[in-house]
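Can you keep this structure in mind? I'll have questions shortly.
A protein chain is absent from this complex, but the other protein chains hold their places.
For clarity, chains are labelled A and B in written order, and residue numbers in each chain start from 1.
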Amino acid sequence: MRSYFVILIVCLLTVSCGSERQKKDDLRNLSWDEITQGAEGQTVNWMMWQGSPYVNNYINNYVIPEVKERYNITLEISSGQGNQIVSTLLTEIDAGKEVSDIDLAWINGETFYQLREINALYGPFTDQLPNSDYVDFDNPIIKYDFQKPVNGYEAPWSLTQWSMIYNSEKVDNPPRNMEELEAYVKANPGTFTIPNQFVGMTFLKNLMIEMAGPEALSGDFDAETYQKYSSRLWEYLNRIKPYFWKDGQTFPSTPAAMNQLFSNGEINFSMNFGTRIDNAVDDGTYPTSARVYLLESGTIQNANYVGIPKKSAHKAAAMVVANFLLSPEAQYKKMQPNTMANNTVLAVDKLPENWQQKFNDIPESNYAPPREELSARALQELGPEYMIRLNEDFRTKVIQQ
Amino acid sequence: MEFFKNKLNHSRLDLFGITLFFLLAVLPLILGVGYAFLYSTGLFGALSDGFTLSHWQEVLQNFEVYYSFGFSIYIAAAAMSISILLALTGTLLFNKQIDEGFFSYIVYLPLAIPGIVASLFIIQLLSGAGLLSRISFQLGLIDSVRSFPSMVNDQWGIGIITAMVMLATPFFMIYFQTIYKSERLDELDRLATTLGSKRFITALKVKVPIILSRAFPTMLLYYIFMMGSYEIPLLLGQQSPQMVSVLTIRKLRRFNLLDIPQAYVVAILYIVIILSVVIYLFKKRRLSYDL
Partner (left out) sequence: MTSKGKYVLLGVITFLFLFPFAYIVLLSLAQNWSFPAVWPQTITLDNWKIIFSSQGGMTYSLVISVVISLSVAFFSTLCGFITSKFIAYSAHRQKLMLFSYFPFILSPVIYAGCLYFFFIKFDLSGTVVGVVLAQLIIAYPYAVIIFSGFWSDKMKNLEQLVTTLGGNTWQSYRKVLLPSATGMLLVCFFQTYLISWFEYGLTAIIGVGQVQTLTIKVFQYIQEANIYYAALAACLLILPPAILLYVNKRFVFKTQH
């Protein structure tokens, strides 16, 4: 008898937790007003990488209160990097789950690619967002995500360019290509390292582009080309690895850890997605002698996006949030010093006059080369397979050696 | 009639108890192991193609999993030996103080520290720019951050071992002391001294073997528990080799989705090893609650 009672209680609890999630269907045929109405009072669970305090600050102190006030949407953040988002959604598909735990995901590149492969994303939806009028969807940086067409399945959010940071007090001439880097680490052992995650892997991609030239690696992934240049890359890395920090025996696993090493002087270089480090210098994360620089052959610039899982029960609210993120106010705020401080995905010339003025007035960074120089050296991202392969091969071919 | 009713009453509560046991202890085990097995052999999973042993082959042919198990065994053994040594010394020297008094409260304090906080502490203490490094710098022993020896994220797992010792030693000190008391080792001590033995010899030849033999099941279980540690090696370990739990979870979150079954292979391997040890324990000795 009592066991049935227990089972009943368990069922009741589960049902009561599940009932909050109502199902909302096809939004394609609704007008934006209807979508905003439907979004009212909903809760959006946004899974994103929380490894940057500046991003977290922007989200927690600006985005969350704003969407609550403007649209009465409760935005909740859960921590999860790209591969976690994919494995969560994959397990949901395995389990035949009707309603996803995630309503919005911060994604790009190989994550987007894999989510499309398992058909986990809702779309196309970006054309329904009013603020997408301000976006130039023909711009290849936005139109293609790691060389794969976006086709409206994710909404652009920010634009960042990968950069190196060096300590100008300790380094006079930072190395700008592979040869110079090799000479540098041999002369100054223990002062350089690579983080073992996407920021570091992008550094490796930059090196491959340096070796092969951007055309050779663009377009669809070619296993032979990859093999040819990656084996040279591993040979190079294994050659200079003993001169890395901690003799190359271990690598920092997060950019935050790497930044700490940089700021307490253990290493002289750091890497970053983003070219404005003003906020980091101001709050003491970086020393005042930190400077941004690019590699000779250029560095990768990519866009990142927000996507909506197919089985989300709060698609309307998620779309409203995505639209807000794309608004001139939110994008402008995002470029301010103490927030994400990266570049906007909006096409400035499509904005109304007063906004154009505002965006153009944003001052240059004190610690980086001027914007024209940076964009002149911007490279396009490589196909997602590169990221996937590099991640694995770095482990087997360099770390495990 | 009354007697019969009472019998039924007993059974109802027991039924409840056994149902709970089945639901909460037996079922999850079967489900968990079953799922891991099915996924690892490709019989389940959205991206699988049907039964295959390829994942098993991949894992068993790659040295990574052997290094990982070996490393886990080494770390747990090192941490265990050091903790047991320290705890034995502590208990034998201070058994009265552990039993009652001010110190008896102090010795419980480290039990309030979880793995994650221990890791945070060890990072702050032993890393390149940590407290020990700073003190050495102030004392002139090292001249820059880089000269400080690598003790965190290093190949010998010094940081991991230190954190584990930090947590295990107080636990075993308390545990050994309860054995000390229940086996009346101080009476034994007096007896031995009357018979002419020196305190130190008594300690070594009499007390230590008794304590260790009584504590053996718990020590073995704690050893396995150390091997499966997650938070500590996650923060204090290096990329390769990794301890078993860290390796499994890493593989579970693979970039290459088709490799996820490998995580389940590692999980099954680990489960089989643990199961064997526990069954061995049960066959050889009666495991009573001594924890």
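By definition in this document, a contact is a pair of C-beta atoms (placed from the backbone, for glycine too) under 8 Å apart; a residue touches a chain by one contact, two chains touch by 3 or more.
Everything numeric in this text was worked out from a predicted model, so none of it was measured.
Asks: Among B:Phe21, B:Tyr66 or B:Trp156, single out the residue that touches the unshown chain.
Replies: B:Phe21
Asks: Which of B:Leu43, B:Leu60, B:Val117 or B:Leu258 touches the chain that is not shown?
Replies: B:Val117
Asks: Specify the residue from the set A:Gly265, A:Pro337 or A:Pro369 that touches the hidden chain.
Replies: Candidates A:Gly265, A:Pro337 or A:Pro369; residue touching the omitted chain: A:Gly265.
Asks: Check the options A:Ser78, A:Ser168, A:Thr225 or A:Thr396 and report the residue that touches the missing chain.
Replies: For the chain that is not drawn, the touching residue is A:Ser78.
Asks: Identify the residues of subunit A touching the omitted chain, counting contacts across the whole complex.
Replies: Residues 13-14, 17-18, 45, 47, 50-53, 56, 60-61, 76, 78-80, 84, 88, 91-92, 94-97, 99, 101, 254, 256-257, 259-260, 263-265, 284 of subunit A touch the chain that is not shown.
Asks: Spell out the interface residues on subunit B facing the chain that's missing from view.
Replies: Touch set of subunit B with respect to the missing chain: 2-3, 6, 9-10, 12-14, 16-18, 20-21, 24-26, 28-29, 31-33, 35-36, 90, 93-94, 97, 100, 103-121, 123-125, 129, 131, 133-135, 137-138, 145, 166, 170, 221, 224-225, 227-231, 235, 244-245, 248-249, 252, 263-264, 267, 270-271, 274-275, 278-279, 282, 287-289, 291.
We take it that only the chains that are shown with their structure count from here on.
Asks: Roughly how many whole angstrom separate the Cα centroids of subunit A and subunit B?
Replies: Averaging C-alpha atoms per chain gives centres 37 Å apart.
Asks: Within the complex, which stretch of subunit B touches subunit A?
Replies: 12-13, 15-16, 19-20, 44-47, 63-64, 128-129, 144-146, 150, 153-155, 238-240, 252-257, 260
Asks: Which stretch or stretches of subunit A touch subunit B in the complex?
Replies: 1-3, 6, 82-84, 86-87, 90, 93-94, 110, 114, 117-118, 190-191, 196, 246, 249-251, 253, 260-261, 264-266, 387-388, 391-392, 395, 399-400
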